[in-house]
Structure formats: C-alpha cells, structure tokens
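As you look at this complex, bear in mind that one protein chain is not there, while each of the others sits in place.
Then we have chain A:
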Amino acid sequence: MTMALTHLQRLEAESIHIFREVAANFSKPVMLYSVGKDSSVLMHLAMKAFYPAKPPFPFLHVDTTWKFREMIAFRDQMAEKLGFDLLVHVNEDGVRDNINPFDHGSNVHTHVMKTVGLRQALDKYGFDAAFGGARRDEEKSRAKERIFSFRNASHAWDPKNQRPEMWNIYNTRIAAGESIRVFPLSNWTELDIWQYILQEDIPIVPLYFAKERPVVERDGMLILKDDDRMKLRPDEVVENRLVRFRTLGCYPLTGAIESSADTLEAIVGEMLTARTSERQGRLIDRDEAGSMEKKKREGYF
C-alpha cells in the first residue's frame, strides 16, 4: 500500500519540524501570541510538536491596550484551558504618554505600542528566538523572508543581506544579543489556515464570525465601537450591522466586512469568492508604500 500525505499534513509536519528545531537549539525561545486565527493555529501546532510534553517556552502577548475586548477575554480563556505560561507586556512609556491610534495615527501608535513594546519585552526577558505567525502569502515583503529570520542586537531585519536557507537545514547560530524570528506558518496560505481550523476544530475569537455589531463608517472602513475611548466625529453615527472580521488587531485600525458568514464553512465559502486580500482590512499597511518592510526593519513582526 502506498500512502501519500495530504497537503495539510505536509504543512503541519513542516511547522512541527520548525518548532522542534528552535526548542533544540535556543536557550530562551518565546512564542509571540497575537490572539488572531494564525496564532490559534500556531498554538495548536506547538501543542502537537511537543506532545505529550507542553511547549517548552512561554507565550508572549504584546498588548497595545487597544485590542478588541473579546480578544483579551479569549486570550485569558485559552491560557487557562491549555495551561501555557502567558506573559503580557504593555509599553508603559506609551501608556504614560497616552499614545493612541486616534490622536497619533496608526503609524505612531503601532510603532510605539507594538514595535517598541515588542523590543522592550524581548530585551526584558532576553529571548533569543521568537515565533511569529506571519505567512508569505500575506504581503510582498513577507514573501521574501526566511523561515529563520536573523535579527541583529537592535532587533533589525536586513532584507538585502539574509542568510541563505538551504533545504530544511536551519542556521540557528547567533552571537550574544542577536536573535532569530521564526515563522512556522511561512508556507501556509489563508485558505490553508481556515481549512486547518475546520479540520482540527481549533477555537478562534468569535469576532471572526458574523454578528450584529455596533459599527461606525470612517475613512472607508467599518470600525467597531468597542469602548467609549472612540469619540464620534460630527457626521458619524453608530449603526448595528451584520459584520465580521477577516483579520484582528487594534480595534480602531481594523475594518469589519459586512457578511452573514457565521460558520467556518460559510467563512471559507466567502473567502473563495473574495476579491480583496486579507490585509486590506488593516490600516497600517496602507499608510505608505513599502510600509510593512519598513516596520519589519525596525523590529515589527
């Protein structure tokens, strides 16, 4: 009898191999947990990679203080259910200066609360490797990144001088202060992620499913009014609409789409006929051309 692995089995095996490579080679790895669907898949794969042991590293959430409330509730619930070690880091300097997406714009907010916050956390704990859930199909600078992506002592990525990455032999050697960002989902597509969530029955934040939610139309996006920190402009009204999110981040920067897809099958069905890419729901990528590459060079995931 000849057996062949299915597409998802191959992707899963590759990701597990990457997880184990990090555990075997680094003294202080961490998994960046962003609470989104890709993080949910990443977490599920980490559980598989080390079973029957627990993943031998903590999970770190860099909280910008502007995440959807449902994301925070889901995060805490998952940490309790799976029993992993959850670290939450907030850039207190940013909080003190009241950095927020409304007054400072997405660029400054993301830089201070996310990129700088992440750098602070990595330095504070001295992590030498950090897993992220980025995929190569998301954005064109990500399409260029290695699975084991080297960062210098100031966390910067040098896209013009990446280490060659041959076969599945990863160069994990670094000097003191340097680190590696590791992307186990590099070769997954958005469809693969949804398909895997469906197949494995992986829990995700309910915001991905359609529901009547209070939204405001602003700058061509539907923004969920998640709390009172969002002040309405004169001509704006809050409307209850049937919406869901294709991607999750800070609520003032994340656009909802109108949709009635309230099951995983319906979400996949909708995606198959979609005509816009996933990251369009994110304001941060539209700020300027090459903006993702710029953020990554500064240390963003």
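Note that a contact is a pair of C-beta atoms (placed from the backbone, for glycine too) under 8 Å apart; a residue touches a chain by one contact, two chains touch by 3 or more; residues count from 1.
Definition applied: contacts and distances are computed from a predicted model.
The protein name that UniProt records for the chain not on display, among "Aromatic-amino-acid aminotransferase", "FAD-dependent oxidoreductase", "Multifunctional fusion protein" or "ABC transporter permease subunit", is "Multifunctional fusion protein".
Which of A:73, A:191 or A:232 touches the hidden chain is settled by the complete complex: it is A:191. Check A:77, A:154 or A:263 against the missing chain and you find that the one touching it is A:263.
On the side of chain A, touch with the chain left out of the figure occurs at residues 2-10, 12-14, 16-17, 20-21, 23-24, 47-54, 136-137, 139-144, 146, 159-160, 162-169, 171, 173-175, 186-187, 189, 191, 195, 198, 217, 220, 222, 257-261, 263, 265-266, 268-270, 272-277, 280, 289-290, 293-294.
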